[in-house]
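Complex shown without one protein chain; remaining protein chains in place.
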Amino acid sequence: MVQEGGAAEGLSLPRFAPSTRKMGRWGDHLFRLLIRASALALLLIVSGMVVVMAMAAFPSIKAFGWRFLFTSTWDPVAQHFGALPLVYGTIVSSLLALLIAVPLGIGAAVFLSELAPPWIRPPISFLIELLAAIPSVVYGLWGIFVLAPWLRTQVQPALGSALGFLPLFQGPPYGVGMLAAGLILAIMVVPFIIAVSREVLLAVPDTQREAALALGATRWETTRLAVLRYARSGLIGAVLLGLGRALGETMAVTMVIGNRAEISASLFAPGYTMASLIANEFTEATSNLYLSALVEVGLLLFGVTVIVNALARLLVWSVGGAVKEVRE
Amino acid sequence: MKGVQGLYKRLGVIVAVLVLAVGHAGGSVSAQMLMNGAGATFPYPIYSKWFDEYTKVDPSVRFNYQSIGSGGGIRQIMERTVDFGASDGPMTDEQLKQAPAELIHIPTVLGADVATYNLPGNPKLRFTPDLLADIFLGKITKWNDPRIAEVNPGVALPNQPIIVVHRSDGSGTTYIWVDYLSKVSKEWEQKVGRGTSVNWPVGLGGKGNEGVSGQVKSTPGAIGYVELAYAIKNNLPAPMVRNQAGKFVQPSIQSTTAAAAGAAKNMPSDFRVSLTNPPGDDAYPIASFTWLLVYKNQSDQAKGQALVKFLRWAIHDGQKYTSDLLYAPLPSQVVSQIEAKLKQITYQGKPLLAAQ
Partner (left out) sequence: MRAGFRRGVNTVMESLTAFAALLVVLPLILILGFLVYQGASAVNLDFFTQLPKPVGEPGGGMANAIVGTLTLIGLASCLGLPLGILGGIYLAESRDRRLPWMVRFLADVLNGVPSIVIGIFAYTIVVLPMRRFSALAGGFALAVIMLPIVLRTTEELVRLVPASLREAALALGIPEWKVILRVVLPTARAGIITGVMVSVARIAGETAPLLFTAFGNRFWHQGLLQPIAALPLQIFAYAIAPYDDWHRQAWAGALVLIMMIFLSSLVARIVTRGRYSGLR
């Protein structure tokens, strides 16, 4: 094996094969600089994003302080801006989406990686990848013309008459609203949960499965005892990644959520998420404070998604990391 | 090595194709100047017709207009990211002060806000001012409310909830509507007020006149406010509203023109005037001018000239397209006042129109 006693920084170049020609050495330096500059560009972009947005949001932060997060009026006439209805809408629509997507997603992932006969895996995986590739605006289009009318004419009246005593299902059947948003988000988030869960499940070493099978477990029992328990944190990570995706989703939600900044107990009511508020009002915030408040909402969204995604990745890596130890 | 050269060659071909695509699209129309505008959705149908027709009059310039709402028009012209803005809510004194330079309002056409609705069987309804205010305040929640029945004797009203639809974006159409409601309802004036974007007590939000009419069209039981053209073109009803003189008036070109009659005589020099709830038997109570927002001192001579030439065409020749699209033309006194104003638009101190 070649000894790597080269310089502490720079490429892993073995010491005894330096570029003898001057041109080569000069080229190396230039190249090294170039690639380091590209990496720094990424750093610059991300930090620039935070700085620029913080600066733009500053007037609003100064004017409202912490109250911004807890006030529920979004009133551009009186210049009172509170983000609570938006935070509420974002959380409720995302949670609703997860409620539907997590059991379906993890179930499907388990099916695809553990329980399915081998011939069925490629076509279904392919179909799920196609689902992930459909852009948000196309989901929104389908949502407006297929999902919302179906909800308005079939589902919401049925739910309203059967379960109308619950505040969750009260109110006129708009079609669009929180329920539509949650459903569409669920459809959009499911492929991600499946993809990451499958990776996590595949990372579980076969030794675990073989041990369970050797003890006479059925396929399901193997999955439950050997695989799922092992991969638990990774699966939670997959769910969090799905949450991260749902929190930031803009177009499809804007098209079916009803665009109303209000907190309501009913799933039938219209709502608003942070992302769709920005999409609707950004180009026309007529006062500087208004624009600043919108950027502050953007900053909030940025912060929340970063935290959720960071947590998710930690959890997913933890399964992968444990695997490395077992193998070596 | 063959593989390497192949890779770079392939990349080069892809880049070349893309550059050609860009260049072709740019090159074939390089002789044309592009003017960018943004704003109100209220006059979008007639503006897009104008811009289409004007390229035949003057092929050297093209107008690209994005209907993002009056609030957007005001914002973007203040930021100077567009060459002209459009709004049917006049800018407030504060907004004008915040603008980097003096902005002028140029009225272009007259239009009307109608309370369009979607009910099974499409009954013909009419409304009074307090009905409209209370529906939008959320105090009247069902279609078969006795107060609605009182104003509409003999009409079969369904036992359905009223689904209010308003604008989710900053809108001049909204401004016209809430300006009217503020005048006819003290409660509205105190609780909600005027603006291009307000804190609505109830309802769904739709984006643009397009979004609201789309929403009303697809939601039985819905009621929303849209510009007359949007209602008619989409086979949505445009109901009568009772005006200040106590008469129920149908929104139309004639009643809109009647609404402007009084204002035309006393037009302020900056053209910022509200036409809602006017006196007069034949006047429709919820009408308004719509304005194009331009800077008094243009920063680009070629663009400034193209702009004033277009504006002059719009207030004269452009007016003949209004009736087809259900907008009312500008009253003649106003047109001569606008002409005088156009002559005040300058580039580096020199009026742009005097050269004609």
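Just so it is clear, A and B label the chains in written order, and each chain counts residues from 1 on its own.
Following the convention adopted for this analysis, contacts are C-beta pairs under 8 Å (C-beta built on N, C-alpha and C of every residue); 3 or more make two chains touch, one makes a residue touch a chain.
Please read all numbers here as calculations on a predicted model, not as lab measurements.
Annotation: of A:144, A:196 or A:231, A:144 touches the absent chain (contact as defined above). When the omitted chain is restored, the residue from A:93, A:287 or A:309 that touches it is A:309.
Only one residue in the set A:76, A:89 or A:105 touches the chain that does not appear here, and it is A:105. Within chain A, the residues in touch with the undisplayed chain are 2, 6-14, 17, 19-21, 23-25, 27-28, 30-32, 34-43, 45-46, 48-49, 52-53, 56, 103-105, 107-108, 110-112, 115-116, 124, 127-131, 133-142, 144-146, 187, 190-191, 194, 218-221, 223, 244-245, 247-251, 255, 275, 278-279, 282-283, 295, 298, 301-302, 305-306, 308-310, 313. Where chain B meets the omitted chain, the residues involved are 1, 3-4, 7, 15, 18-19, 21-22, 25-26, 28-30, 32, 34, 36, 38, 44-45, 48-49, 51-52, 62, 64-66, 79-82, 206-208, 210-211, 213-214, 217, 229-230, 233-234, 325.
Assume only the chains that are shown with their structure count from here on.
Rounded to a whole number, the gap between the C-alpha centres of chain A and chain B is 38 angstrom. The part of chain A that touches chain B in the complex is made up of residues 73-78, 144, 148-149, 152, 172, 174-176, 254, 258-260, 270, 272, 280-281, 283-288, 291. Put simply, chain B touches chain A in their complex at residues 38, 68-76, 94-95, 98, 161, 163, 168-170, 192-200, 203-207, 215, 218-219, 221.
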